[in-house]
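Note that this complex is displayed minus one protein chain, with the remaining chains in position.
Labels for the chains are A, B and C, by order of writing; each one numbers its residues from 1.
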Amino acid sequence: MATQQPNSGNPRVDIEYRRKKSAEEMKHQVITFALMIFLTIVAFVAAGYEGFSGWFIVPFILILALVQVIFQLYYFMHMSHKGHEAPAMFLYSGAFVGFITIIAFLTVIWW
Amino acid sequence: MAAEQKMTYETWPASPEKQTLEAKNKFLGFWFFLGGETVLFASLFATYLALKDKVPSSDMALAKDLFEIPLAFIMTMLLLTSSLTSVYAMYHMKNFNFKKMQLWLGITVLLGLGFLGLEIYEFNHYVHEFHHSFTSSAFGSAFYTLVGFHGAHVAFGLLWITTLMIRNSKRGLSLYNAPKFYVASLYWHFIDVVWVFIFTVVYLMGMVG
Amino acid sequence: MSTLAQKKGFGAVLWDYLTTVDHKKIAILYLIAGGFFFLLGGLEAMFIRIQLAVPNNDFVSAGLYNEILTMHGTTMIFLAAMPLIFAFMNAVMPLQIGARDVAFPFLNSLGFWLFFFGGVFLNLSWFLGGAPDAGWTSYASLSLASEGHGIDFYALGLQISGAGTLIGGINFLVTIINMRAPGMTYMRMPMFTWATFVTSALILFAFPALTVGLFLLVFDRMFGSNFFDPAMGGNTIIWEHFFWIFGHPEVYILILPAFGIFSEIFAIFSRKRLFGYSSMVFATVLIGFLGFMVWAHHMFTTGMGPIANAIFAVATMAIAVPTGIKIFNWLFTMWGGSITFTTPMLWAIAFIPSFVAGGVTGVMLASAAQDYQYHDTYFVVAHFHYVIVGGVVFALFAGAHLYWPKMFGTMLNEFLGKITFVLFFIGFHLTFFIQHFLGLWGMPRRIFTFLPGQGLDTANMVSTVGAFFMAIAVIILLINIVITSVKNEKVGNDPWGDGRTLEWAIPSPPPFYNFKQLPLVRGLDAYWLEKMEGKKGMSPAEPLGDIHMPNNSFIPFVISLGLFIAAFGAMYRAEHSWGIPVLIFGMLITLGSMFVRSVKDDHGYHIHKEDLEDSNDKGVKA
């Protein structure tokens, strides 16, 4: 099956290898999580701090949100893994359609 | 590979969620569903942004009067953490450790319940303190529809995960139910993705004004 | 498997169809239900034309006329055209890619029953206090002002059937990506399969906008929210945007499969491969992509301002380019070919001038400044009937004749088919060509009558006469269907003789497992390639083995029925005490049956190798 890992012939070794890999991945995910928490705190602080103007804060926290979502998609939802080409294409298409909708609602079509 | 087959630690494959054709179909179909959900939530966001602060009289509460940092922050933390715990659950699923998977799923459900409880408290608070309700203004309608749709997704996700946990509690992992757990966790992450935008666009941008 | 070949009683057949998850049977269900709604929508169209035959006519009253026009549009788009397209997608697409079924047979059935119950719900409005009367677009200020439950029927009915369509779309996408036979690469897929793929993607991304719009409408009408109430800060234009963000892709959802059907027909009956296949694929994808960026051209007169109007005008014009590519590719498919004028081919040939006429008026409409004159007049009515009748309905007729033998194992009568074609073709142009001028002479659309002395009398009469031609043509088609079904002369695998794609390589109708062994695909027009090498069928890609099949299920019917019941409860909640209990009861049925589905394992069953070998001699009847 295409999704299976390379086989060394010895199931025990394979499993050890896989365990190590997934433990490593889990470590990455914990780091990702820490980063996400950090970004969230930054966003909340930026929004709560009186000193910045809205022109700075709004784009800033939107970018933070975008970074967080990319973390979610690629690490938690494994979009970085193989076999996610079609999901990625369709998710981005959906995001694109949604983006156009929102942009249009915010700009050209209003009076 | 037949889905019903009893698996062992040794025979458990690396990607248990994608071993059968049915599982692959389910995996792909669910991602496409999330693509559609993206448009659905984008439409709700667009509605909210168009109707934000649109109230019939000037003495009604606006976004900057309503939202408070601490509550939104705690809700965000609960949901973000639940995302991590469901990652842990999937980690243990891949390692064929059913008990630990169930444990982490259980924690996920508890965190989700906490989030939902806070949301109910929050809505109640707005209605009673600020007279900001679903029917009081276009702003209210748009706010409760957007956040409420997300809340309904959380509630459905909790039901779903709980059902899966109970249904499979005696059976352990198999290639038949592994994709079900996996897809449910994808759904849970997606809920979190939506929430990231909600707390940014609704709460934080609302407070900034 | 002798049990499968047994004759069944009516009850058993009915139960079989209620529970079926076989894509070919679901296709037949879609065909019957869609066909029924098509006749209903056609009847409504006839009422419209009779009412407008002479000025100041009182054949129907003003209020009833608005209900008829609303239901005509809604029925034709959502309950006739889309389901009929789904019928052909279900019947043909899995065969074209060499699959044994769709990816989610259960969801396929669920999709159908949701559509069906949604459609029935919508049409029950006729008997329960009046149909919706705000046009198929149901613009918010009018739809909020509309009294009675008509608009509630509209919103809830479309919500239910829309969910079915969305499920169907996802199903086809996964089927095409995951279930293609060995060797069937993307660039070897038949054009109709490509059209199904792009259409399904459009459904996936367009329907959520409608879902949201309908939710807002339901909330405003039934639950006291204020999205569209300007006095409370609301804004009716939001509805217009969501409706058209959905509505514009929707017209491509209708037309792309029509293009797909015609692409197959041109190739088959010219005995030539499709000219410029890869540019056809590219054009299809591009049309789908652009379809999401042009919605506001339906709203040029809403007052969005010159910047938005100019942007959307230019974006809209761009769509003419890929469409033009397609027209020329079809012409050059026939060029140098060996054309035979069968009924499907007649429809396809007639489609080109008809659709080009609709296309060029589309470009005129895209030009914002002149659209201020055309908008909401009979010019627009003429335009979209030229593309939807001249494109989609022609394709449905063509597809019905082309695929009838594949779906039912018998051919429709060619002579009657040609009579249908001639009458319909004449009637169509008679009805709609003159309507361009009616619009230019100042006749707004959706008017229940017009006054004498405005120069509109003769042309309206001509238009009505044309409508009768179309009605007679449809009646002849029905007679044709009855006659051929009674005669039931069985045909072989490839009844047209020039079949090119995989569906023509297997019996008509195909056995319920489609392919005994999955075929090996060696290029575009896989079956044609084998035929040209003198082979009788496809070479198998796998040894004969057990075939895994899904079990039938009654649950999709019950889930849909639950929503149907719940919708009544939601609607009558305010004025009847039984509303809330019925709403809860309905939701419990739906959620309960979903719960049953998720906790009860359903692994399907296997057809054993020995039975397949056995059936070799007898021929399995599905």
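Heads up, the rule we're going with is that a contact is a pair of C-beta atoms (placed from the backbone, for glycine too) under 8 Å apart; a residue touches a chain by one contact, two chains touch by 3 or more.
As a convention for this text, contacts and distances are computed from a predicted model.
> Identify the UniProt protein name of the omitted chain, choosing among "Simple sugar transport system permease protein", "ABC transporter ATP-binding protein", "Acyl-CoA dehydrogenase" or "Cytochrome c oxidase subunit 2".
"Cytochrome c oxidase subunit 2"
> Could you run through the displayed chains and say which ones the absent chain touches?
Result: the unshown chain touches C.
> Which listed residue (C:G63, C:P495 or C:P540) would be found touching the missing chain in the intact complex?
C:G63
> Who touches the missing chain here, C:G442, C:G537 or C:G604?
The missing chain is touched by C:G442.
> Of the listed residues C:L18, C:V363, C:V491 or C:L520, which contacts the missing chain in the full complex?
Residue touching the absent chain, from the options given: C:V363.
> Write down which of C:L43, C:I339 or C:L520 is the residue touching the left-out chain.
From the options C:L43, C:I339 or C:L520, the contact with the absent chain belongs to C:I339.
> Would you write out the residues of chain C that touch the absent chain, in ascending order?
Here the touching residues of chain C are 61-63, 65-66, 133-135, 139, 141-142, 145, 230, 234-237, 270-273, 275-279, 301-303, 305-306, 309-310, 313-314, 317-318, 320-321, 324-325, 327-329, 331-332, 334-341, 349, 352-353, 356-357, 360-361, 363-364, 367-373, 375-377, 437, 440-442, 444-451, 454-455, 532.
Everything that follows uses one rule, which is that only the chains that are shown with their structure count from here on.
> Relative to chain B, which chain has the most distant C-alpha mean position?
With centres defined by C-alpha atoms, farthest from chain B sits C.
> At what distance in angstrom does the C-alpha mean of chain C lie from that of chain B?
34
> Provide the C-alpha centroid distance between chain A and chain C, rounded to the nearest whole angstrom.
Result: the chain centres lie 37 Å from each other.
> In whole angstrom, how far does the Cα centroid of chain A sit from the Cα centroid of chain B?
15
> Which chain B residues sit where two or more other chains touch them?
Counting only residues that touch two or more other chains, chain B contributes 28, 32, 35-37, 39, 43, 47, 50.
> Among the residues of chain C, which are close enough to touch at least two other chains?
173, 177, 204-205, 209, 245
> Inside the complex, what are the residues of chain B that reach chain A?
Residues 1, 9-11, 13-15, 18-19, 28, 31-32, 34-39, 41-43, 45-47, 49-50, 69, 72-73, 76-77, 80, 83-84, 87-88, 91, 94-95, 186, 189-190, 192-193, 196-197, 199-201, 203-205, 207-209 of chain B touch chain A in their complex.
> How about chain C: which of its residues touch chain A in the complex?
The touching residues are 173, 177, 201, 204-205, 209, 237, 241, 245, 292-293, 296, 299, 303-305, 307-308, 311.
> Would you pull the chain A residues touching chain B in the complex into a rising list?
1, 3-5, 11-12, 15, 18-19, 22, 25-26, 29-30, 33, 36-37, 40, 43-44, 46-48, 54, 57-58, 61-62, 64-65, 68-69, 72-73, 76-77, 83-84, 86-87, 90-91, 93-95, 97-99, 101-102, 104-106, 110
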